[in-house]
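Comments concern the structure below.
All protein chains but one are shown in place.
So, subunit A:
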Amino acid sequence: MGNATHGATTVVEVRNVSKRYGASGRKRSEASVTQALDRVSFAVAEGEFAAIMGPSGSGKSTLLNCLATIDKPSSGQIVIGGRTVTDLRGRQLSDFRRDDLGFIFQDANLLDTLTAYENIALALTIQHVSAREIDGRVREAARVLGIEDVLDKRPFQMSGGQRQRVAAARATVTRPHLVLADEPTGALDSRSAAALLESLEALNARGATILMVTHDAVSASYCGRVIFIKDGRLFGELRRRGADRSAFRHRIVEVVASMSDDQGEGERDAAAHAAQSEGAVPHAR
């Protein structure tokens, strides 16, 4: 498995990132301010397959949006592929998203009017890659993800798993610095989920750096590292270090459980409930 190798270049560096909502003016009372992220820092090395885990309301979606340049942190810096994305504006932002990021959404988010082939090719055509090169790269990505036979089909003719793998192909075909996956298995049955995660492993083995947000311990167990986040703060991280997947999963579940235990003693009961109910998901599988 192509997991993190020590000494590799850093692709993502999150430095002291905070995000406050409702804090635009100083006159607002402290109570009306929501601290979604609180001085979060971590780094992802090139070729890593990492997961960010946390219960609902933990701030993981806010973190993902900041990484995806859809949202801006209130303070702190995010550096991706050597560029400080928190300083980018307008045209630079869309160029950055186009050239340096790949997205996999929860619901594949393919264009329903286009075939699988065209959906994958679209990521390249908006980069103005030459037509000759596009064909080779699309077919190569399809081969890696095992979706060659659906290339001429439209999304409504495919299964959910196939759609998600087409989305994965679209996200990686541009060879971005970083692939962001937002609950990619959320809408899939367990078999399709496993197939997709294996595909992501395969892509990672070929050099793609993948950062996946999930609340599912099974999904997270495919990764080389899991970063836990709770109440907008880093809770800790687990490294797989060549461990067996089911053993790794047990360790993840333990951490998740400890997160919710800790929450039970805290002040925010509502968040605890959310964490507990979500923590139960891995057991259900």
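As a working rule, a residue touches a chain if its C-beta (ideal position, glycine included) is under 8 Å from a C-beta of that chain, and two chains touch if they have at least 3 such contacts; residues count from 1.
Just so it is clear, contacts and distances are computed from a predicted model.
In the listed set "ABC transporter permease", "Metallo-beta-lactamase", "histidine kinase" or "RNA polymerase sigma factor SigX", the entry agreeing with the UniProt name of the missing subunit chain is "ABC transporter permease".
The residue from A:D38, A:D99 or A:E237 that touches the chain not shown here is A:D99. Residue in contact with the omitted chain (choice from A:T125, A:S159 or A:S190): A:T125.
Although one chain is not displayed, subunit A still touches it through residues 70, 91, 94-99, 101, 103, 109, 111-114, 118, 121-126, 128, 130-132, 134-135, 154, 156, 170.
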